[in-house]
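Shown here: the complex without one of its protein chains, the others still in place.
Each chain gets a letter, A and B, in the order it is written, and its residues are counted from 1.
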Amino acid sequence: MGAVHETLDALRLVDHHCHGTVTADLDRAAFESLITEGDVWPGVSPFDSPVGVAVRRHCAPLLDLPRHAPPEEYLARRSELGWREVRRRFLRASGTDVLCVDTGFAADRLTTPPELAEAAGGSAYEVVRLEGVAESVHAAGVEPDAYADAFRAAALDAVRRPGVVAVKSVAAYRTGFDLDPARPSDAEVTEAARRWSARGGRLADPVLVRHLLWTAVDLGLPLQLHTGFGDNDIRLHRADPSHLTDWLHLTAGTIPVLLLHCWPYQRQAAYLSAVFEQVYLDVGLTLHYVGPARAGAVLAEALEITPFRKLLYSSDAYGVAEFFHLGALAFRQGLAGLLQERVDADELSLPDALRIARWAGRDNALRVYRLPDDMPGGD
Amino acid sequence: MGAVHETLDALRLVDHHCHGTVTADLDRAAFESLITEGDVWPGVSPFDSPVGVAVRRHCAPLLDLPRHAPPEEYLARRSELGWREVRRRFLRASGTDVLCVDTGFAADRLTTPPELAEAAGGSAYEVVRLEGVAESVHAAGVEPDAYADAFRAAALDAVRRPGVVAVKSVAAYRTGFDLDPARPSDAEVTEAARRWSARGGRLADPVLVRHLLWTAVDLGLPLQLHTGFGDNDIRLHRADPSHLTDWLHLTAGTIPVLLLHCWPYQRQAAYLSAVFEQVYLDVGLTLHYVGPARAGAVLAEALEITPFRKLLYSSDAYGVAEFFHLGALAFRQGLAGLLQERVDADELSLPDALRIARWAGRDNALRVYRLPDDMPGGD
Partner (left out) sequence: MGAVHETLDALRLVDHHCHGTVTADLDRAAFESLITEGDVWPGVSPFDSPVGVAVRRHCAPLLDLPRHAPPEEYLARRSELGWREVRRRFLRASGTDVLCVDTGFAADRLTTPPELAEAAGGSAYEVVRLEGVAESVHAAGVEPDAYADAFRAAALDAVRRPGVVAVKSVAAYRTGFDLDPARPSDAEVTEAARRWSARGGRLADPVLVRHLLWTAVDLGLPLQLHTGFGDNDIRLHRADPSHLTDWLHLTAGTIPVLLLHCWPYQRQAAYLSAVFEQVYLDVGLTLHYVGPARAGAVLAEALEITPFRKLLYSSDAYGVAEFFHLGALAFRQGLAGLLQERVDADELSLPDALRIARWAGRDNALRVYRLPDDMPGGD
């Protein structure tokens, strides 16, 4: 094993976007529903997919099982150990030092950021999901012409809580990015809030989604944007981040924008990161879904033109602690594989490779989120 | 050669989407026109392309010629053997056990499904192309307000014939998929049929294309959809299957939808197959056009997140019997290559690899089309 693998294996990662894990033991149906972006369909087990194969291969050994253990054995052993121990094992194994936790989506009771930090032996920060804030404001009842101020006040309250380092938007799920890029007028927002009150449901009005993105600019914190791959609530072609170009022009010089996941638009995201100072990207979520067998290929596309200061690591783990381990493993192996290959071909010097590894796995995130670095040797 | 290659080489394939071959000897111009999605242009022989190289490399030996035989020798020997013998050799060599034959496009007199079955030593079923049915109804003369009923009745007649297992649409060629997803009203269909009568030509009205897709839902059989790559009648970006998302939501719980070809949108198709129960995909047509040299790379992208129950094999052979052999060969080699590589890296167990190979090459199709399996060891 080469020096790049050793360095990446030893690197304490910063996972700049993740979620909590379910605080309960999971039966097969519950577990399977958490390892797919689809549903659990008769005859099509999520175990029979790249991510299922990766769980059996790379997670089973951490539960003291042989590699490629059958699903039944895997789940039995998981229950035997109990969710607390399982969570501890996978978070420890992930080698994650810092976690930035999106607390805005929780179908289940989830592990809190401090609990994740303790399990990982690191520290945790919080990411505020703005759609959740807006929907709370709306649910509490607000006059349409007071919506903008109420949302902004609630968002400011939310981000001023200790430990909040970023905001997030799932605009990709609500409208996609082919939006009018301009900041909407007060009158437009009021009118849209009126429509929302009349129609109900979640925040999905294009004017209000635009308003939310511009409110993020006002808040001044880095903005994480879901892009690309997700569940079937996405219209994939509208989640192509290149549709954000006009908005990125208008907001240049304001907040950092972090493109999450990106697959299959990792090249489009790379382009944006190469031509807009404020744009960064990761291939979180993608890494565990494609598994270590393809993580290197996806990372290679993502890195084709991306400045090395612009790639971050995230697991986007949600629900099951396995994804902290799998994401970290796929990232370490994938990135180390491609860097080592370039070192071996003398396309890249070893010191440069080690620097890139450390930047992508740790330093870039510390820098964007202005987090303290208690590890020696960073930049 | 590893166990996965051996298993895939021995596997009797189900080719869930193919066409007949021309029942005549072909001169150079005729042959060349059948091995390109373009035309035959002066100075740009289709032999000087990936598919042409693959024909000379992999088909020449089956005609008792050396590998990489020159086009002239290849075509001379092909004529010498005669089209019946050529057809027999390539279909036998393909190791195809079951063929689902789209009988709806025939510029030439083509081999019929029973003739293909005999040549292959297997069995054949039929796929009804719905645009052909609609155009026959229209050509026969029908009042606009009777079109919907007449089309439905004709489609029902067509699919009730023995051996019909699926319908197909080439909506990708007619309008693309960025259509209103809703079922059109009777009045809309009548009005559109009136426009068609006035304007003539093939079925290309967006309302009638939508109506056709919804009629497929009513028929209840699996629906094959051309997506991605084809001749220059396609607007490629409009053949991206992610544009089908809203329609897939509306039709969830009804019919299986099989995305054909997909390239260069194999990742978009994979996404849909991962989040919609009813969606399946293949990379037929693509496999012989990119050739064995790239089939593995395309399959690797197609399989990044696709559930292993959702990938099918098709050749999409049309016109020349070579494509039955080339498609099968590219599929076997490409899939075996990527699975064996994962087995060798211990990313996948050998039993899992063999199961995935059998599912993709055979069992998934038998299951979707509810075909009998006369081979031992299936699922």
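Here is the rule we use: a contact is a pair of C-beta atoms (placed from the backbone, for glycine too) under 8 Å apart; a residue touches a chain by one contact, two chains touch by 3 or more.
These numbers were taken from a predicted model, which means no experiment stands behind them.
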Checklist entry - Of the listed residues B:Phe31, B:Trp214, B:Tyr289 or B:Phe331, which contacts the missing chain in the full complex? => result B:Tyr289
Item to check | Chain not shown: contacting residue from A:Glu37, A:Asp97, A:Asp240 or A:Glu322 | outcome: A:Asp240
Next on the checklist: Which candidate, A:His261, A:Lys310 or A:His325, sits in contact with the chain we can't see?
Outcome noted: A:Lys310
Next on the checklist: Need a quick check: the contact residues on subunit B for the chain that isn't drawn.
Outcome noted: 36-39, 41, 43-44, 46, 48-51, 53-54, 57, 67-68, 229, 231-232, 234-237, 263-264, 289-294, 297-298
Checklist entry - Can you list where subunit A touches the absent chain? => result 240, 242-243, 245-246, 248-249, 267-268, 271-272, 274-277, 300, 303-310, 342, 345-349, 352, 356, 367
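Keep in mind that, in the parts below, only the chains that are shown with their structure count from here on.
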Checklist entry - In degrees and to the nearest 5, what turn takes the CA positions of subunit A onto those of subunit B? => result 120
Checklist outcome for this item: Between subunit A and subunit B, the Cα-mean centres are separated in Å by 37
